[in-house]
Each structure stands twice: as structure tokens, then as C-alpha cells.
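One protein chain is absent from this view; the other protein chains keep their places.
The block that comes next holds chain A.
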Amino acid sequence: MVRIKKESPDRPDNTAFTQQRLPAWQPILSAGIVIPGFVLIGLAFIGVGVGLFITSRDIQVLEIDYTGTDQTSDCNKCTNPNTKNCVCTLSFNIDTLFKGPVFFYYGLTNYFQNHRRYGVSRDYKQLYGDLANFKDPSTDCAPYRLDSRNNPIVPCGSVANSLFNDTFKLYQIVNGQRNVVPFDGKGIAWWTDYNVKFKNPDVTPLQNAFNGTVKPLFWTKAVYELDFSDPSNNGFINQDFLVWMRRAALPNFRKLYRRIAEENYTNGLPAGNYSLEISYNYPVLSFNGRKKVVFSNVSWMGGKNDFLGIAYLVIGSLCVVMSVVMLIVYAKFKFPEDD
């Protein structure tokens, strides 16, 4: 059986791809690359780690618990849930200059802002100023959607309802006199939250938009009364409200309250005695929570965080150690065999 011989139509294409012969770089994780690589990475990490650690060391942090569980604390009197409009004072002194700008935070512990049921209980459209959702808030907000007489709550939902409502005033005691330390509450929330995600309804006066609605049950004043003095900080775009509405990732969290960087305090808080006046409203004892205030300054890498620096140092040294181990292993087992 003779077949006519010519280029068969069935012959496969002879290209680099079909024949699996594409030119390729074929690296191998050999000791020759890995050991120097590890040394380099290790040294770089140690360098970064030292930098971070020193920076973090220089950051001053002052943290004061004012929950009032301690009998001696002035705030102990406010822990009784029946007392209304309780004001307590916290005294502390600063030894050396607290370099500015100083950031003033409030902190809560054992508070599950990341709980799913809590987190979904909000109405994005309502907070965007959509009047339709003023009349009929999203069902996500239940049980903080309607009050007992079926009036819609604005802003609805558990996040808004549980807005942190302790307020603080800081005084420096100079010669027995109380000097108010000015707070700056501007720009503490995300720019996008303030300008894009949250909007007041386009109604003047703002109050009229809220006809037929009620304020959240826990609130003492309505949302349009948060800051009468400054319309750009009132309603849904109130900075404190915005900060609260961004849920914390973990159950122990701090939220920014104010900055101290004005008048005499541009360089920070000078050494001396201070008194913090707290209007104590927010109940936390029922769920074993704690409340605290924190003064802190920042560096190029943010707030005080020893962890990052230490982690860099540890991983960097591990890299170096591992490269030594690998070197020993190679010297002992690998090289004679190669010949």
C-alpha cells in the first residue's frame, strides 16, 4: 500500500507555543539566591523596624479611664443610670510638654460595633438625604425603625441610635484658674463621608425636613440640633456623627474626638495640671464596657504602635537567622555532593 507522500494536512502546527517550547526564564529557589536575598531582606527589615520603633517610642500617649467603677473616681456618682445630666471632673497633670498637634480620642471597650445585626441596621438612603426614606425608613433599621406610635425614626437604626453622647471640656489649671483649652472638631471624619456619602436633605430650614419624624429613642436632641452654631456641621454631616457611623473593626476601639492645635496650644499641651470636665451620659456598665479618653500625638507613621516596629525587627532578624541556618545546612550537606 503506497501512500502519496506530501506534507500531510493533519500535521500539527510547528510553533513554539504548540510544541511547548516558548522561551522562558527558569528560576530556581537555590541557596545562591535565597541566602543573600534573605540577608538583604533581613537587614532592610531591621532598618525599617528600628526606625518605626524609635518613632513609635517618641509618641506620647496619655490614657485615662473615666468609667467610674472605681469608688474614688469623681465619675462614680454618674454610674447610677437614674442620674440625669451628670457632670464629673477628671484631674491629671502633664510632666513635660505634650508635643502638638495633640489628638483627643474617646475609647470604648467590649463594644461590638462590628456586630452584624448592629452594622446592617442603618439606612444609607436616609443618610443621603432621601426624603422618601424619611417617611418610610428601610426595614434594615428594625427595631429602631418606628417608635411606639409608629412614627418613623430619623436617623433610624441601631448605629445612629447609639451615638456616643458624652461631651468633654478640657481646662488647664494655671494658678488656680481654669483656662479653656480650645478644641478643633473640623475634618475629623472621612472627607468622602462628609462630602459624598452623607447629605442633609435640601430643605431650609433643615428642621422642616424632619416634620412627621421622631428623633432616635436614645437621643436627647434631634439630629438637626447637633450643632446649631455651624450649619456645615449640623444634621447628618455632623463630624461626631460621621465618626460614630464608621463602624470600628474590633470590639475595643478609639474614635477621634477633637484636635488640640490652636491658640496657646499650637505646640502641644505644656506641662501642668489639667482638669477634664465630662458630661457623663453614655451607659456602658450594663455590658461590662469601659470608657476612656486618650491624648496622643502622631508621627509620620500615624499613632503609637510598637507592634509594627517590633514585628519588623522580629521578621528581619528571623530572615538573618534563617539565612545563617541555611548556610550551615548547605555547607554541611550540599556542597560536597555537588562535585
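In this text, a contact is a pair of C-beta atoms (placed from the backbone, for glycine too) under 8 Å apart; a residue touches a chain by one contact, two chains touch by 3 or more; residues count from 1.
As a convention for this text, contacts and distances are computed from a predicted model.
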| item | value |
| --- | --- |
| Chain not present in the shown complex, as UniProt names it (candidates "NADH-ubiquinone oxidoreductase chain 4L", "Phospholipid-transporting ATPase", "Protein YIPF" or "Metaxin glutathione S-transferase domain-containing protein") | "Phospholipid-transporting ATPase" |
| Hidden partner chain, touching residue among A:53, A:105, A:219 or A:274 | A:105 |
| Hidden partner chain, touching residue among A:57, A:77 or A:125 | A:125 |
| Touching residues (missing chain, whole complex) on chain A | 1, 3, 5, 8, 10-14, 18-31, 34-35, 41, 45, 48, 52, 101, 103, 105, 112-119, 121, 124-125, 142-144, 158, 161-162, 187-192, 196-197, 218, 243, 246-256, 259, 261, 283, 286-288, 296, 298-305, 307-308, 311-312, 315, 318-319, 322, 325-326, 329-330, 333-334, 338 |
